[in-house]
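Removed from the display is one protein chain of the complex; every other protein chain stays in position.
We just call them A, B and C in the order they show up, numbering each chain from 1.
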Amino acid sequence: MNGRPAPLACVGEVIANGLVSSAFHRLDIALDRVFTFQPGQFVMINEPGPLAWTFSRPFSVLAADDRIVSILYRVVGRGTQAMAGLAPGRPVSVLGPLGEPFPAPVDGQTTVLLGGGVGLPPVYAWWQRWGLDGDVACFGARDGGEVPWGLLGGPWRISVDSPGCVPAGRQATTGVVTSLVDRDDALRGGERTVLLACGPQPLLRAAADLARRRGWRCLVSLEEHMGCGYGVCKGCVVRVADGDTVRNATCCHDGPVFDAARLPDLAAEAGGADAGGAKA
Amino acid sequence: MNGRPAPLACVGEVIANGLVSSAFHRLDIALDRVFTFQPGQFVMINEPGPLAWTFSRPFSVLAADDRIVSILYRVVGRGTQAMAGLAPGRPVSVLGPLGEPFPAPVDGQTTVLLGGGVGLPPVYAWWQRWGLDGDVACFGARDGGEVPWGLLGGPWRISVDSPGCVPAGRQATTGVVTSLVDRDDALRGGERTVLLACGPQPLLRAAADLARRRGWRCLVSLEEHMGCGYGVCKGCVVRVADGDTVRNATCCHDGPVFDAARLPDLAAEAGGADAGGAKA
Amino acid sequence: MNRPAWWRLEANEPFRLGPRMLPGRVWTASGCFGYGLQAHEFTTANGASPYAGLGAVVTKTVTPLPREGNPMPRLVETACGALNSIGLENVGFAAFLETVLPELEARGVPTIVSLAATTPEDFGPMARRLHERAAGFAHWHGVELNLSCPNVAEGGHDFGSSPATVARCVAAARAELPDRALLAKLTPNTADIAQLAASAREAGVDAVSAINTVVGLDVDLRTGQPYLPRRFGGYSGAAILPIALAKVDQIARGAGVPVVGVGGIATVEDALKFFALGAVAVQVGTAQMRDPFAAARIAAALGQWSSS
Partner (left out) sequence: MNRPAWWRLEANEPFRLGPRMLPGRVWTASGCFGYGLQAHEFTTANGASPYAGLGAVVTKTVTPLPREGNPMPRLVETACGALNSIGLENVGFAAFLETVLPELEARGVPTIVSLAATTPEDFGPMARRLHERAAGFAHWHGVELNLSCPNVAEGGHDFGSSPATVARCVAAARAELPDRALLAKLTPNTADIAQLAASAREAGVDAVSAINTVVGLDVDLRTGQPYLPRRFGGYSGAAILPIALAKVDQIARGAGVPVVGVGGIATVEDALKFFALGAVAVQVGTAQMRDPFAAARIAAALGQWSSS
């Protein structure tokens, strides 16, 4: 909790909103103040005024530049559908940044980043902020069309569930996203290696499993349905081990980033076959 | 009820929507079928799908041209506010034409038309359809800015509550709209004269009063809050004299056009001072 | 939407409800579609009938004597629904029986007649006269006792919230209605609707309808007074859907009586939620007011799945 940037509660204005791949929209919002965040943090988005949805929607911060905050989203339901229709100039309410971020790297640490589908923003933001030569950034998607190639430079390792739609000059491995590091001998047995993952549940399980096998620390960013996003409603609880006992933690305020070793629900069915790279 | 055009229930598309005076918007909607109506009839307007207001909103038909139906509206609340934001291309649901129209003229009839504020459409439509040289068309508004001059050609007599904003080459009398015919000797004592009026309650009262004094027949178009617009909910009833008894009639289906002589509520306070020409 | 995997019904096929078959499972709700005659005018220009595929039109509630209803205004739109205070304006049972019902029969509109009364024992004679006059009608399918209208000053509110009164009303009507479906429409303004439903079952209904409107109020901020002259109105529309679903679930799981779901239905998705909880049929009310084809559209969508 310490060192988290102070969250804003304000109404911004859409300055850009459109597809950056076949499935992901990018929304850039101009605020009236500078926006700072830590990679892994999120914002609650809503329409202001009478059009507001009862609950705001959580989205990880993709990037921030002075007064502009950007998110990446997939249209899945009512809220994201409305978001996709927001033309430049339209007001958007923003609450954040919120939640526990991914930790900053310590000296000598090697970081492996695994993002799947719309789980990309936290790992992308971490890579942009802290990424070094020895670190490994991986992203998995359903197919090449879903990958926002423009965001992901050469160093990114890309996996796809099904081949196709990969632009000329770029490469993608067919398979689950964990396979991008599984075969990497340079990464075996690193005690100082930290795995940061965000994506669908099967990806998180595979990531936790991989980390356990290699003796890495593993931090995952979870998703839970949220009411408030700032810890007051207890609508988003996650079971977290605390020594010998398991207690409720809020995904929004204690998380969304948790140490995988403390998540019994993740361990429970770990190593399942379906560690797909793309969000359902 | 006989001879009313069969009503449509369909979703059209906005083709134009904008101010035609300082206070009145005109909305043109393209349908997939030819739209025919009788002057005095109205349509129920709504947004289709999940944005629909619980109740559709009634608006008199201003004009129709093949597949295009046009209305004139003033922004007063939530529904009309939303309507003002409908850009060309947006879908609009239209139910209608509905209700009892103003009667067509009979041979030898002189017709006096009185419209106030957004009560203009029914009398405008009547004038466009049936108006002859001997008829008199009058329109009252708050000021010259509110008058849709582009719609109202030379023959229209215009009154305004307060002078100002009258374009060069056009004329407007300051005063209530009934005063435009009150002083007209050519119109005294005509038994074959019919007065058709639509506008705010004080205008309708003044019109009924004038007609009574002159021995004219007077038909008024009433407004009531509506639920369905087609006679099924009994949410819009008006007290109407039926011989010796007074019973409920639906404004939407038995009206909105009624013979003023059959409306006890109109007579009750008739002749009030405030027979203003503009709708509140 | 697509057909959900759990969907099993044939919504547009006849199904048994009490002594007879009803033609389908999507109905219009009482008071929101008049006497079921007014919407015929939409057939000509739209190439389709608003009655197509309807299992029943539940007619506007009629009372033993004609009623003028409440003073205007009678309707208030709220943020996500509406309040009404119509006050059961109706032509009265005699006029209904002599002119309206025969016309519904002539037009082939599947009809369920909604009745209200000020004492439980009034339902007996009304049911008997219906039986006498309309026994031969092919399209008259049943009676729905409106035990729940919260707008009638003379007792409507407390009336239907006592299980004993519900039982007396049902018993009185059942005794005179041997060969048509008998439904009781229950009030949601009670702590335990399953108890009312169970009482109706024991007294002999074939199904209960749930829910009628929820007591609500809205204030006109210009005056600081309620909009409606009677202060309270009946709350309906999208806002009450989750309340109706809860009440239907309580009945379906707790009262052992078939239930017809009403409240907030505007789309096929809304209707499906009631069927998922075990409703045998659904009624469309407020949504029918803005779209005379609302129920017919839902019936058509469900019908497509049935035949596929």
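Operating definition for what follows: a contact is a pair of C-beta atoms (placed from the backbone, for glycine too) under 8 Å apart; a residue touches a chain by one contact, two chains touch by 3 or more.
In this text, all values refer to a predicted model and were calculated from it rather than measured experimentally.
*Asks:* Who does the absent chain touch among those shown?
*Replies:* A, C
*Asks:* Could you tell which one of C:A39, C:A184, C:L241 or C:A294 touches the chain left off the display?
*Replies:* Spelled out, the listed residue whose C-beta touches the missing chain is C:L241.
*Asks:* Touching the absent chain in the whole complex: find that residue among A:G145, A:G175 or A:G231.
*Replies:* Of these options, the touching residue for the absent chain is A:G231.
*Asks:* Going by the contact rule already stated, which one of C:A56, C:L97, C:I112 or C:V214 would touch the omitted chain in the full complex?
*Replies:* Reading the full complex, the residue touching the unseen chain is C:V214.
*Asks:* Quick one: say which of C:T44, C:T99, C:T119 or C:Q225 touches the chain that got left out.
*Replies:* Answer from the full complex: C:Q225 touches the omitted chain.
*Asks:* So that we can see where the missing chain sits, which residues of subunit C does it touch?
*Replies:* 1, 4, 6-7, 78-81, 83, 158, 161, 189-191, 214-219, 221-226, 231-233, 235, 238-243, 245-246, 249, 269, 272-273, 276-277
*Asks:* In the full complex, which residues of subunit A touch the absent chain?
*Replies:* 4-10, 33, 44, 46, 52-56, 93, 95, 224-228, 230-237, 247-248, 253
In the analysis below, only the chains that are shown with their structure count from here on.
*Asks:* Quickly list, by label, the chains bordering both subunit A and subunit B.
*Replies:* none
*Asks:* For subunit A and subunit B, let me know how many angstrom lie between their CA-based centres, rounded off.
*Replies:* Whole-Å distance between the two chain centres: 57.
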